[in-house]
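Quick one: this structure, given as structure tokens, is what I'll be asking you about.
With one protein chain withheld, the remaining protein chains of the complex are depicted in position.
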Amino acid sequence: MRKFFAMLLALVMALSLAACGGGSGDTQPSGGSGDAQTSGGDKVVKIGVFEPATGDSGAGGKQEMLGMQYANKETPSVVIGGETYSVELVYADNASDAAKAPTAASQLVSQDVSLVLGTYGSSCAIAGGPIFGEAGLAAIGVTCTNPGVTAGNDYYFRICFLDPFQGTVLANFASEKFSAKKAYLLGELGNDYDQGLLNYFEQAFDGECVKASFPTNTSDFSTYLNQAMAEGADVIFCPVSIAYSTQIVKLAASMGLETPILGSDTLDSNMVLEAAKGSGVKLYVSTFYQEGGSPEFDEGIKAWLAEDSTAMTNNGGNDTIAAVTAMGYDAYYVALEALKAAGSPDKAAVKAALPSLSYTGVSGAIAFDDVGDAIRDTAYIKTADNTAGAWTLETVQTVK
Amino acid sequence: MKENVLKVENVTMQFGGVVAVDNLNLEVGKGEIVALIGPNGAGKTTAFNVITGVYQPTNGAVWFQGEKIVENHPQGKMKQQYKGEHAGDYAQVLAPTPDKVTRLGMARTFQNIRLWKSQTVFDNVLIAKHCRATSNVFSAAFRLNRKEEAVQRENVLELLETVGLADVKDEPATSLPYGKQRRLEIARALAAEPKLLLLDEPAAGMNPQETEELTAFIGEIRDRFHLTVFLIEHHMNLVMNISDRIYVLDFGKLIAQGDPAAIQNDKRVIDAYLGVSEDA
Amino acid sequence: MKKTVNKSAWAGLLCAAALLALVVILENVLDPNKNIMVFAALKKGAVYALVAVSMNLLNGFTGLFSLGQAGFMLLGAYTYAILTIPVSQREAVYYIYNGSAVNFSLPELFGGGAFGLVLGVVLALVLGGCVAAAVAWLIGLPVLRLKSDYLAIATLGFGEIIRAVFQWDKLGPVTNGANALKNFPTFSSFNITNGSGETVLRLSTFTAFLLAGICIAVIVLLINSTYGRAFKAIRDDEVAAEAMGINLSKHKRLAFVISSFFAGVGGGMFAMFANQAQAKTFTTAMTYEILLIVVIGGIGSVSGSCIAAFLYVAASEWWLRFLDAETFIGGFKVPLLRNGFRMVVFSVVIMIVVLFFRRGIMGDKELPDLLKKRRKEGAK
Partner (left out) sequence: MQYAISILLSGVSLGGQYALIAIGYTMVYGILRLINFAHGDVFMVAGLMMVYLTASLPLAASIPLVLVLTVLLGFIIERAAYKPLREAPRMSVMISAIGVSYLLQNLATYVTGGLPKMYPEIPGISNTITIAGVPTKVVTVVTPVLVLVLVLALTQLIHHTKVGMAMRAVAKDFETAQLMGIKINAVISVTFIIGSFLAAVGSVLYFTNYQSIVPLSGALPGLRAFVAAVFGGIGSIPGAVVGAFIIGISESVIKGSSWSIFSDAFTFALLIIILVVKPTGLFGEKVTDKV
């Protein structure tokens, strides 16, 4: 019996090898949540969504996808070279794990997408990048801010600002707003995003920095916050992922921490906002988009969220719009522009069209430099209004 | 007496407050078959374990082929607790691991058969040859030791033929009947090319006929491989038939020694065994 | 007797060669983009097969329950990456630390080109293995004295310690701190391109198979040698093994060091597959994954580990992916299907294997054993 079992498995393997092409084409995830308007005769162009739906960055990835899904619902078709194509989003979950990113990327390549959007979290982008590069498939990074994503990869573009920029912006803000002389920097051990930002902040900050790192899956931040207080830090800078930042903010709220907390784009999430609600935590985050920047978009997406309960859940249960959602929204339109400019859904043509593209989205003007990075010099800094449970714009910070 | 192969000198083995072996002295001469007997719990297997390096004695020394291989004296907490004698006589600490003792030329079998269960009969014996292999791990992995390997395999085959297990060489060791498993364990010990063979109750659980066969077998291999045999046994028939000399242990202490006839008539031995029903 | 051994060795070699040839042909004949999943799964499968076999050598053949595999893979991956990142790329990779403290690259030292690449990569992988082996030797001194689950938890702890050390900021110029090492030669670097940059011969999957195959072959040779037999004796009965003259500490350390060596090589290959090396990838979860592969394949079966590695990778990352997508059949929304469902199904499958097919796919048998038996039965 067991022998038979073994033989069977071996056989299945052999067969799968032989029939490899067939299997990968079977999966046809629908775009968005039940709004597939693909009618029979239409031509379809596929856009790959390379985002984490699970793991540490799952929450952020989902919010980023919301933007794309909403944009897809808003504009489900595109005219390419005179023909109307309906746009289909094809998803691959990289599980926030760099070890799983290559296969997730391969999945998209095998499904014949014209270009890829994503991913939230730079290390997955770095791991998946070469796969896209090899396949000649262009990828547009939405909110992956690590310089390593585009450096050395001709096929990776991005529409957001970079960590060095963000770190500098926040360091300047800390000095200007709080006249901070001492900063407590907290990041996740081994997370390049956190550590990178901490480094840039340290470099740009005019004053003393105390750095600390916590191991992955930490859920007890009280010692760190206590340490920050004991050190007499003027600001706490913690550019950590949503899972940790909610805990830090929640803890800070319960401790009655008065030191302002600075965060990066990851903290721009309504889950963090929720955690701070009703407390005296002073929370400032730098981000790509501030609600109110495009009232039309705000209204539209809120209406959509109200309609679609799954989307609402993925947004953290309320309709505050995260910057990553706006970025996802813009990324979708950039992708459409690229398709239009290319005049064909062919991935090589799309790639060729990207460098010279420019588009003005809800988060501002988007164009690419020679590395493939967005040319941007503005970041929004917003603060949490803890009574209303909403973000308010603090300042718009630019760096030359 | 001929030159001795094994000498146990003032060995005391104490576990906490319990003295398992108390000041044991014995000698095994070259080519002899010597038996160690005694009621259950007398400390026979413990003595074996001390000789083969499984336990480190609390005090005393063991000599093998004229060389001191084991020595110890009470240390630490044991200094106060020690109940034995000759505490001051030994200063050195010599504690070889069992494998080292085996490589010196001593091989043993176990009271409860300990064969390598997943291996075939052939491999069980072949593995015992490993301690005599000279090749290092690289030459072994890359088959540079082909000659040695071939010689080993041949030797094992010969050995299996000698002990009458050649026809079952590819069977799993555990599929053998009990008597053959005992025999295989002895064959395995022989493969380690010992000078001294220690058998821990080789006839345990055997019926009279099997015991008889085993008695003949032990004599046979002694002659063929020029061995010295030291054995623990409860089957008095076997013991009396093949032993040149016998040592008797009771409560860890040596109570008698001598040839089979003398032991059979020894008052202390009879007393020690009284009330203990032996199936001999 | 001797002859049949030789014959089966030749047969094995022939099969391996045929498999490699098949891989090369498939990779070049099939559309590389449409079938990229196949090759991604094959490459990852090859890497995992090697690591699983190395773990099996320890857990299955020597009976040492160690959970340090990911830690040793990390050592191999980092060594490989640090030694092979092109000098011109170092500035970009180590951008936080303004360049690397290691300022050479093995492939370039060997003069670059195809020859330099092959030699450099192989040497870097071997060195990665050696670093892992050396660390294993050190760790083994205290740890290998521990028994079963204590050993498991201690090695698991060492894996975590290694990870923390590599993420340490102070070592940044060497390890790049928390940042990923990248831009080193990957499997795809072995694709042969013509002058205009077009790929004429794809050898990336072939390279993965060849490297893993050679390593696994060496492990198999070792297992079937006198040392391998000694390992199995230790697994079956430690006391008897020691009594038969097998030096326990020496042999356990040997098995630990060799297993770690191949885990290190596997780690280097994993970096080649993943296009980057980052400490946070090599978590306990990865060790568990490999352990599950070993269990599914059968503890004590090399071919089982190999088959299970491919099945595991293909199932978890490819075949079951459709479970993650919300699917509509007609107007009907298939229930339960959404993100994360794939892993739920997958872990249920694993539990079923662990509970009901306890001996795994192969038990402790090898593929040739099964074929032989079949033939024997047929003859009867």
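Going by the order they are written in, the chains are A, B and C; count residues from 1 in each one.
Operating definition for what follows: contacts are C-beta pairs under 8 Å (C-beta built on N, C-alpha and C of every residue); 3 or more make two chains touch, one makes a residue touch a chain.
Please read all numbers here as calculations on a predicted model, not as lab measurements.
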Touch assignment to the omitted chain, from A:V78, A:I159, A:A174 or A:L189, lands on A:L189
Given C:S8, C:T193 or C:S347, the correct residue touching the omitted chain is C:S347
In the whole complex, of C:V24, C:V87 or C:A164, the residue touching the missing chain would be C:A164
Touching the hidden chain, out of A:A99, A:L197, A:A275 or A:I301, is A:A275
Touching the unshown chain, chain A contributes residues 52-56, 58-59, 62, 189, 212-224, 226-227, 229-230, 242-244, 246-247, 250-251, 254-256, 271, 274-275, 313-314, 316
Contact residues on chain C toward the hidden chain run 59, 65, 142-143, 145-150, 152-154, 156-158, 160-161, 164-165, 167-169, 239, 284, 288, 291-292, 295, 299, 338-341, 343-344, 346-348, 350-351, 354-355, 358
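Heads up, the rule we're going with is that only the chains that are shown with their structure count from here on.
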At minimum, the number of touching-chain hops separating chain A from chain B is 2
A student comparing A-C to B-C should find more C-beta pairs in contact for A-C
Looking at Cα centroids only, farthest away from chain A lies chain B
Of all chains shown, smallest offset between own Cα centre and global Cα centre goes to C
Between the Cα centroids of chain A and chain B the separation in whole angstrom comes to 71
Expressed in whole Å, how far the mean CA point of chain A lies from that of chain C is 31
Whole-Å distance, C-alpha centre of chain B to that of chain C, is 44
Residues in chain C with touches to at least two other chains are numbered none
Chain C partner, complex, touching residues on chain B are 52, 54, 97-100, 102-103, 107-108, 110, 114-119, 123, 126-133, 135, 137, 140-143, 145, 149-150, 152-153, 188-189, 191-192
Residue set of chain C touching chain B in the complex reads 1-2, 218, 221-222, 225-227, 229-230, 232-233, 235-237, 239-249, 254, 258, 300, 364
As the complex stands, chain A meets chain C at residues 2-3, 5-7, 9-10, 13, 16-17, 20-21, 23-30, 33-34, 36, 53-54, 58, 91-93, 97-104, 106-107, 109-110, 112, 123, 126-131, 134-135, 146-148, 151-152, 187, 189-192, 194-196, 199, 211, 213, 215-216
